[in-house]
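Of the protein chains in this complex, all but one are displayed in their positions.
Think of it as A and B in the order they're written, each chain with its own count starting at 1.
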Amino acid sequence: MTAATEAFRHPAVRNRLTTRQLPKRAGLYTLIGAFILAAAVQGLTGFNWFALLALTCVFYLPAIYLLSRVKENRRKALDRLIRSLVTVAFLLALAPLISTLWTVVSKGLGILNWEFISTSGGAARINPDTLELVSSSGALQAIVGTLQITGLATLFSVPIGLLTAIYLVEYAQPAFWLRRTVNFLVDVMTGIPSIVAGLFAFSLFTLLLGPKAFSGLSAAVALSVLMIPTVVRSCEEMLRLVPADLREASYALGVTKYVTIVRIVIPTAIAGIATGVTLAIARVIGETAPIFMAASFTDSFNANPLSGPMQTLPVMAYTGYKFPGQNIDLSNSQAWGAALLLVLLVIVLNLVARIIAMIFAPKTSR
Amino acid sequence: MSKSNGVAKSISVKDLNVYYGEFLAVHDVSIDIAPRSVTAFIGPSGCGKSTLLRTLNRMHEVLPGAHVTGEVLVDGDDLYGAGVDPVTVRRQIGMVFQRPNPFPTMSIKENVLAGVRLNNRRISRSAADELVERSLRGANLWNEVKDRLDKPGQGLSGGQQQRLCIARAIAVEPQVLLMDEPCSALDPISTLAVEDLINELKDSYTVVIVTHNMQQAARVSDMTAFFNIAGSGKPGKLIEYAQTTTIFNNPAQKSTEDYVSGRFG
Partner (left out) sequence: MPGRPTPGKPTQGKPRSGKPNAAARTRPADRVFKFLSTSAAVSIMVILAGVALFLIIRALPAITASWSTNPELKSGVTGGFASFWAYVSPLAFGTVWASVIALLMATPVAIGIALFISHYSPRRMASFLGYIIDLLAAVPSVVYGLWGILVMRPFLLPLQEWLNAYLGWIPLFSGKVTSTGSSILTGAVVLAVMVLPIITAICREIFLQTPKLHEEAALALGSTRWEMIQLCVFPYARSGMVSAILLGLGRALGETMAVAMIISPAIIASFRIITEGENSQTIASNIALNFPIATGMQRDALIGTGLVLFVISLAVNMVARLIVNAGTGRKKVFWRKEKVSTS
């Protein structure tokens, strides 16, 4: 009788596959140990959240490596080290996100009230009770400006972007020069720095209309340059996802090409297109430099995008810090208020995009 | 909308060559298909039977570079004559595809009406309801879906979806119905339902069906055309075209016999 069958008849108490292996929760215990050690060091040097976490990492990484090296082997130790490192990398990226959001909320919440949203800043007026000159701190002009400029940019970009995507997907032959050129240029356009888009709009409008040609329209043109490639790419991707079967089914019913595109292809892809456009809006709504170049900035209310400087939330956040008014604290808190409003807008837009995608996605999937 | 059921037309293919760009996919096919009959195209993969079928309503042109030489006459009118609009051709010659493809954004009812609505034909509500019922009854689907006409077409089972596609195709009252392996994505029970339907359809339509399944060809068709290919990269050719019983019991060509008896392909 061989040793193998002997072992089979009388199974050993210990599974030999588990030898030379750290216990299941070794990583967790090491982490807790590292944390306690870090906390102890903090007790000596003074407390700081970030330093606590950083120290925990500093203690944990070599500890887990050495433990595994001793008990397991070099390969497993390296594997554990890398696993810990990539996890740390992820947590490291969370730190600025949380810190940014926390800072914006804590700094901006103080000023964010109905008056901030509903009145326009700049125009100083006399308080009838105290007869003192008070400057209003409102952001209405920036909210209106942001909505108008982004709305106009969307109005320019979506038709051009969607039609270009339709050309690329539905009409162009794969090897045709125009298709290849446009494809390449859309990539090039994706890489235009935002400030260059602003300079372009400024140059265009000053050359056409003269030196003081700041306007919301000009800023919308600048944003369109940034928005069009994003819209083209997301629409293109969504149109390509529409199964060729559906187009064929439509052609086979004797439906013309453009009716097929407008009534079958686009409705099938509409959720994806809407999501893509919403995300593109969310991306440009926070642009500062191009709007600053093209629409300048102002504290007074201007709801006419065709002429005159126009304020937007990102520019308000910037100028509130860089070019504060006489009351520096007020300017700074206005900046934070604008930043908070902007972040809220962006988050809402992102959520809307997610919701559109979620509501419509299951129906179109096969 | 007043066409009677007597619209079925004959098809006559003369010396047809089908190309994809420079590549010759189907070589020199001539075939006559009688009205109100079921004709099956059989043959091994890549022999050009689906390609030939798609030339019968000019669907092959959807692929860039595809073109034909030769003639396809439908009751004497050349489909490829100068100035013939492929869109008009497709309105008269319907097609059902391999995989069921109801429009995902439309309800069952809208799917049936798609051909009419998308061609911008005005149709009254009562006429539309009547057309929906007539087409769904024609596709043996009415009893299963009459209570949920406004539900999405994609909620149906695969076999129901395929019959919905057939209803959609016959709602535009075509003269010819082309079917490209209509049962290959279906389970046996749904296949049986579609085969029963094909048997009924031939009373009013000229039906041409491509199939990989020889039992199916034997069950549903009156005439059978066997296609073969000499090798990869060679064009497909029509080998034999005869009564289905002849093809399966007493074929003239050796390769036909080999194929239908399962010795190759």
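Simple rule for what comes next: a residue touches a chain if its C-beta (ideal position, glycine included) is under 8 Å from a C-beta of that chain, and two chains touch if they have at least 3 such contacts.
This is a predicted model, so every value here is computed, not measured.
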Residue of A:228, A:310, A:330 or A:356 in touch with the missing chain, whole complex considered: A:228
Touch criterion as defined above, residue of A:40, A:178 or A:328 at the omitted chain: A:178
Absent chain, residues of subunit A that touch it: 50, 75-76, 78-79, 82-83, 85-90, 92-94, 96-97, 99-101, 103-104, 107, 159-164, 166-168, 170-172, 178-179, 181-182, 184-197, 199-200, 202-204, 206-207, 211, 225, 228, 232, 256-259, 261-262, 282-283, 285-289, 292-293, 296, 314-315, 317-318, 321-323, 335-336, 339, 342-343, 346-347, 350
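In the analysis below, only the chains that are shown with their structure count from here on.
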Centre-to-centre distance between subunit B and subunit A (centres being mean Cα positions), rounded to whole Å: 49
Residue ranges of subunit B in contact with subunit A within the complex: 57, 59, 62, 64, 87-92, 94-95, 97, 99, 101-105, 114-115, 118-120, 152, 154, 165, 168-169, 172
Footprint of subunit B on subunit A - complex, ascending: 173-174, 243, 245-256, 259-260, 263-264, 267-268, 270, 363-364, 366
